[in-house]
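All protein chains but one are shown in place.
This part shows subunit A:
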Amino acid sequence: MVHFTAEEKAAITSLWGKVNVEEAGGEALGRLLVVYPWTQRFFDNFGNLSSTSAIMGNPKVKAHGKKVLTSFGDAIKNMDNLKGAFAKLSELHCDKLHVDPENFRLLGNVLVIILASHFGKEFTPDMQAMWQKLVAGVATALAHKYH
């Protein structure tokens, strides 16, 4: 199970406090769909995903991105028990949504890249390492109930 020190929790929480979750969510999901186009398979009913600008401007992508990242914010409040916090969502992603957990890893890495582009030098190697731990922990938690 992944463990976070008090310093790591403080650093992650502090950075998260400066993130515009709505904007970052839309950007993260949008970039996932642009950079890894096969991930569009889950979003047939999202309308126009035919080009980069269509994807990034798509209101359903933005809305869903906000939903996903808001949920990610819950992870930050529950870093000591990610598996517990994401148990229900894990079941949902397996039983109803049928999402390959590899997609959680892809989205986690896209999120890290977005944080890098927003925070620049502040997103030091040490800060990145903490976030890599967090996104890996979230991906594992979301995959935990798969069967």
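Keep in mind that, in the parts below, a residue touches a chain if its C-beta (ideal position, glycine included) is under 8 Å from a C-beta of that chain, and two chains touch if they have at least 3 such contacts; residues count from 1.
FYI, contacts and distances are computed from a predicted model.
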If you look up the hidden chain in UniProt, what protein name do you find among "Serine/threonine-protein phosphatase 2A 55 kDa regulatory subunit B", "Potassium voltage-gated channel subfamily D member 3", "DLRB2 protein" or "Hemoglobin subunit alpha"?
-> "Hemoglobin subunit alpha"
Taking the entire complex into account, which one of A:Val2, A:Ala63 or A:Ala116 touches the absent chain?
-> A:Ala116
Listed in rising order, the subunit A residues that touch the chain left out are 30-31, 34-35, 52, 55-56, 109, 112-114, 116-121, 123, 125-126, 128-129, 132
